[in-house]
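Below: one structure in structure tokens.
One protein chain omitted, others in place.
By written order: A and B. Residues from 1 in each chain.
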Amino acid sequence: MATVEDRQFRVEPFPGGTPGNQRLVEEGRLPDYDVVGTRPIRHDGTDKVTGRARYGADIKLSGLLQGYVLRSPHAHARIVSIDTSKAAEVPGVHAVCTNADMPSADHRAGDLGEGIVDWYHLNQNVLANDKVLYTGHAVAAVAADSVHIAEEAARLIEVEYEVLPPVLDVREARGADAPVLNDDVRTDLQPAGETGDTPTNVAKHFHYEKGDVDAGFAAAELVIEREFTTETVHQGYIEPHTATAFWSPDGKITVWTSTQGSFMIRMQVAELLDVPISKVKVVPMEIGGGFGGKIAVYLQPVAAVLSKLSGRPVKLNMDRSNVFDATGPTPGSYMKVKIGVDAEGKITAGEAELLFEAGAFPGSPINPGCMCVFACYDVPNGRIDGYDICVNKPRTNAYRAPGSTHVALATETIVDEICEAQGICPVEFRLKNAVKEGDERVDGVTYPPVGMWETIKAVELSDHWQSPLEGPNRGRGIASGFWFNFGGNSVVAATVNEDGTVSLIEGSTDIGGSRASVAMQLAEILGIAAEDVTPTVVDTDSIGHTDVTGGSRTCHATGLAAIKAAEDIQAQLCQRAAMLWDVESEQVEYGDGATLTGPEGKTISFQEIAGKLTQTGGPVVGRGSVNADKHGGAFGTHIADVEVDPDTGKVQVLRYTVVQDVGTAIHPSYVEGQMQGGAAQGIGWALNEEYHYGDDGRLHNASFLDYRIPTCYDLPDIETIIVEVPNPGHPFGVRGVGEVPIVPPPAAMANAIFRATGVRMRSLPMSPPKVLHELLSSDG
Amino acid sequence: MPRVHIPAPARDLTGGEVELELEATSVRRLIGALDERFPGFADRVLEDGELKPGLRVAVDGHVSAMGLLAQLEPGSQVHFLLAIGGG
Partner (left out) sequence: MAKQRIVSTSINGNPVEFLAAPRQTLLEVLRDNLDLIGTKEGCSNGNCGACTVIFNGRPVDSCLVLAVEAEGGELETIEGVAPTDGLHVIQDAFLGQAALQCGICTPGFIMSTKALLEENASPSEDEIRFHLAGNLCRCTGYDKIVRAVQQAAEGVTN
């Protein structure tokens, strides 16, 4: 078999896209599908362009009350007392609640599929009764006839605080003198290590080691060690959190909310309110963005408690400052990373020490950070230590490839520095060191077939890389990134309608067009048009447990469930045709063109047999249920061209290309959209975005004016090159696509800034004041 | 025999051994065999007879949905990993 280096590739336009939408094609290997790879109009599209789609805040119910949540003005304080009596007396107020109105929680770990949660910590995060740990931490809530009455009443709630000193920096927080946020936290050494016995802010210490690290560095010709910092950033979804709940007199709780995972909301609400999951129904509304930030509960249990107390449905909406103050964010970090290379530019060893903010309670994405830091390269000897450290900021949450963007900044800029020092082209270095099938990560896991090498090859062949960049203060950088993706539980049920169409129901909330890509996979198997499938996202009483829309899992795992449902329909239709023809079902085949064929040239179309279901045994429903575990990893490599204004330090992106191995693109437009959107978020993280805290721990920029995400005027066209190295764990080869595009941008931008200015940026964001400071320092 | 990768924090129990071959047909039995050879290993990975919260088992590079029940083939590679939350 030819080695990967001998294979012939070209980059060409991806059919149906604009000229900036391309793909890498291997000579002699093009996918051959009817529906997969086409660009149908998404099924939910018309509702979304006409304003008819109903999001979380759009729910209306008879007798609906509006609520308001009172939040802590302090970053760190003990709650001495809460007196709600004055609020309760305000005319129009129907209920006031505090943590005391929720069942008490104990320290038990809940497994949310993709991660764990300590129920006591979640209880305290939803409504604090012991300590407040960040400004904006919820302490009480009011339900009233209008939100204005609720707000006025909430201001009458008297909370007595004993203010404590806050700690905001991970390096300070792990020190012996630091104020300890949670007296129940002990350092847990993982995987499979022991737990410490003294209260600390360091909740977890992850340790990975492979090979002989010291010998690896000793064998290196060049060793580079650098320190990096990144600031706390927010997912920045445009729709604020919202929840509406009704606690019925029969004990059933219905929650209408926008979430990435209605079944995870059901589990969290049931657990925190101490009711069985069967008593909770979560109705997923359309969701206005999540990126990892709409998985945990905030308002849902509070709305339910207010509903129980008032006997009426209650709606709670956050405003934008609440969203910044109390939800999200993703951690700030401190990182020290060291890489050694031999004279030929092959990596001999890597070492990393990573400190991530957990926020108020344990749970930062430090472990994936550890596992991603050297994931793109074949690192024979490695040692990685990562620490999950509590600080007085909101409890951190996942944000698109959680942890990987941080560490890519470190590794990818050191790689660029190595290339510069050794005079090696960054593309050549990456082709030489890229991980391939069978390579072992530092955590010990070996790779299945992956497309890291192919993404570099696509960069090499791209018009962008081959077009020279000219002009002063301009530079081009590249960087790579990795994300695991996820599989998990998904359920699809698909009913054949008499007119030859299929109604598909699923539990995956649709954040970015997944209804379409799931429906397309069912259509491909059945040989019908995507438009002949009607996909609907249903509530938790109507379909089986489906994990979050996150981890880049939906197109893969819910797609697998749709494929299984389609195969189930095929098998049942073969039986029906056998009945019609009076033959054995084994004699019937479901063939191409949605046609069933039997003995003696008998044929019947899907459309025809769909009209004969009543007389052959009744409606046909296909079922697909999976717990997918062969999702394959995803790699991406980005090219950034920038121009740096030497007078202001402002970085302008001139041209940007995202190259990514997606396995197989089901709906290329939405795959490109994920690549472009992830890159835009990464560019924002690179250049602008950061939480500004005062020394008192108050967040100073809790608005979109001061926490500035990229606008369309800040960004260039974002070109895409889709690489399709099929995932053997999916019939069409689907990998996840949503997360990895956020990983390379900060490093690609930093490398481009270096090529433009000669200055290495090792601290995010690379905002004008910081870039200017570095420019001026380097001149002096 | 299946091969098991010992996580770095547990190598204090295995005398620094990183990878071992052990006779076992399931992950549960593999942990039992490890604990027999390296007393204390089971306590590092199990709680009340189940995998510790958040701990996962990967077989041949894929985090198995079956956990302790995952079946092992003679050449299977086993890793202990933590659950990874995506965005």
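Just a few scattered comments:
Basically, a contact is a pair of C-beta atoms (placed from the backbone, for glycine too) under 8 Å apart; a residue touches a chain by one contact, two chains touch by 3 or more.
Quantities reported herein were computed from a predicted structural model and do not represent experimental measurements.
In the whole complex the chain that is left out makes contact with A.
Of the candidate positions A:Phe9, A:Tyr55, A:Tyr120 or A:Trp581, contact with the unshown chain belongs to A:Tyr55. Note on the undisplayed chain: of the listed residues A:Gly512, A:Pro535 or A:Gly697, the one touching it is A:Gly512.
Here the missing chain is touched by one residue of A:Ala176, A:Ala343 or A:Leu705, and it is A:Leu705. Mapped onto subunit A, contacts with the missing chain fall at residues 18, 20, 39, 41-42, 44-46, 48-55, 57-58, 60, 146, 148-149, 235-240, 286-291, 317, 319-320, 511-513, 667, 669-670, 672-674, 676-681, 703-705, 709-715, 717-718.
Assume only the chains that are shown with their structure count from here on.
For the pair subunit A and subunit B, the distance between C-alpha centroids works out to 28 Å. Those residues of subunit B lying in contact with subunit A across their complex are 5-11, 18-19, 41, 44-45, 53-55, 58, 61-65, 77, 79-87.
Here subunit A touches subunit B in the complex through residues 109-116, 189-194, 206-210, 235, 290-293, 295, 365, 367-368, 371, 398-402, 443-448, 483-488, 548, 550-553, 627-630, 729, 736, 738-739, going by the rule given at the top.
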